[in-house]
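Not every chain is included here, but those present sit where they belong.
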């Protein structure tokens, strides 16, 4: 065990820090869940790509830097330390990219990876269906083979980014007689293809980050299928594994939340209730624990370990930590917690990011496999309890 | 000693509930949210039901009821997510006004906004006829600036000077607690109905033990918040010295129950709970808004803390209903 960064790692940190200090937008971008803010975030992706910081863990051949997970963690620490924006590109970086690298053909790699790294292709997920949420094997959307094409019909929902993204990836039933996990294929398609209709889902706070995607006989070349026909489930599970795992939930992001929460506490220390004070400290302690656990997992992955059901431990921990931290912030804000813009001095106040963050944090225990499902996985696969 | 609602009280509650179920369902909330957010017809209907004059003496044209009835009605207003300023006007301000004003109020012709330094906003100020603050009424200002609440049906304004008034704060906190309870009850209903209908893995999700236990825990929280509100109303009505402590206790319990109901209800709904399409969000937002209104958890916990841990309140088991 060696918990010191090497001189090379320290130099890398210094390099990231200096780039971020020079490039991170001074003012916060508009929300990623509206058109204008989305475009601002895409512009930021291209800015990142211009510095070659977009996909730091990807191989250099595909526009990345080929960094290991420890450097990724360092990168993320500096990214969040600098207050940089959310990533419009995260479906591509962490979900689809690694999937194509593992299962894609050379042609698919060439066609998709480099544009993705450059922020030129923004990806949406197309997993869930109205009757296939936690139970993803209940997918009904079908892709019927017709020569060199699939003809896709059906409906997807809860597609994050789909309202504004360029392409989507998801599972479709290529064998109409199949049941559950069998007969599904993993297919990529452009969201401007004829027959695709996007209907943004109005979220409870009025934004439209999610969308429904309707497919009405959409023709997609068979070449857009990743891996073999009917092998979609295992490909998707690998993707879900990445998602549930550490890559999508950078510890530095939660440490930055905890840091802001501590600052908020200091502003409100004289009126904070004892349980909220305790909750603030707990949020900081848990963010630390999450960071340490991630370094531990990353070290194992670098050494060749495979992360399976252990990812469920992570999912539960970060989602409950994030909700608790934001709940504590709402308590600290008291009567102003409900306001979308916090009262400021002359010239008005700032957006109440804690309120938006609290609402978003409530989705953490739901998406990417609800925490109920995650607890089932832990109990059955890690502890060996009967199904 | 009889800790039950009287038949009249139960009838009152049921009549209001039936009326609101029929006239003020989720489709009304959607219509308001897409339109003007206030509707004179809704106000008129609430006045017609007698709510405006609930606390006004009979000789001023009211029903001359008390705080028990007020919290029962407030609970129903919370359950139906009523956003008109009827609770502020009729259930909080009315008894604090002079007789002639009460008469206009009971007739539905007067809307009162409430200003108190504990809130950084004043609700429904723009359409108020007068403002109650610091124990007296003043004219509503010509102009005010709108704030934006997470709750689309809440209309908040600022700035305006406000003076402290303990009687107002206590009454308002009590009525707010009752509304939170009602919101919590409705969220439990919504989540329970959703769990019966939504299927995953070939069965209703309400048949899974995890979902059952989530909802059962909400039921427990709500069940034990309710009598706290009733006792606080009784104690305030009868001028018990410890009524403010009971009110604070009730506000804390109702807030915790409603926020817990909201977080659990969205978890049970899954991603659907995150949408505008299902009705849940209206109540969640109201719960988040009212949680900080008229004294947040920290404020009310502190009042109880000072009395109980500070040792000023006798707490032997025989003191539950003490008036001193």
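Letters A and B name the chains as they come in the text, with residue numbers starting at 1 for each one.
FYI, a contact is a pair of C-beta atoms (placed from the backbone, for glycine too) under 8 Å apart; a residue touches a chain by one contact, two chains touch by 3 or more.
Quick caveat: nothing in here was measured; it's all calculated off a predicted structure.
Summed over the full structure file, the protein chains occur with the copy numbers A x2, B x2.
Everything that follows uses one rule, which is that only the chains that are shown with their structure count from here on.
Rounded to whole angstrom units, the spacing between the C-alpha centres of subunit A and subunit B is 38. Within the complex, the subunit A residues that touch subunit B are 128, 131, 133-135, 138, 157-158, 201-206, 210, 271-276, 323, 330-331, 333-341, 343, 355, 358-359, 362-363, 365-367, 370-372, 375. By the touch criterion given at the top, residues 118-121, 147-152, 154, 156, 158, 199-201, 208, 210-211, 263, 266-267, 270-277, 280-281, 284-285, 288-289, 291-293, 296-299, 301-302, 305 of subunit B touch subunit A in their complex.
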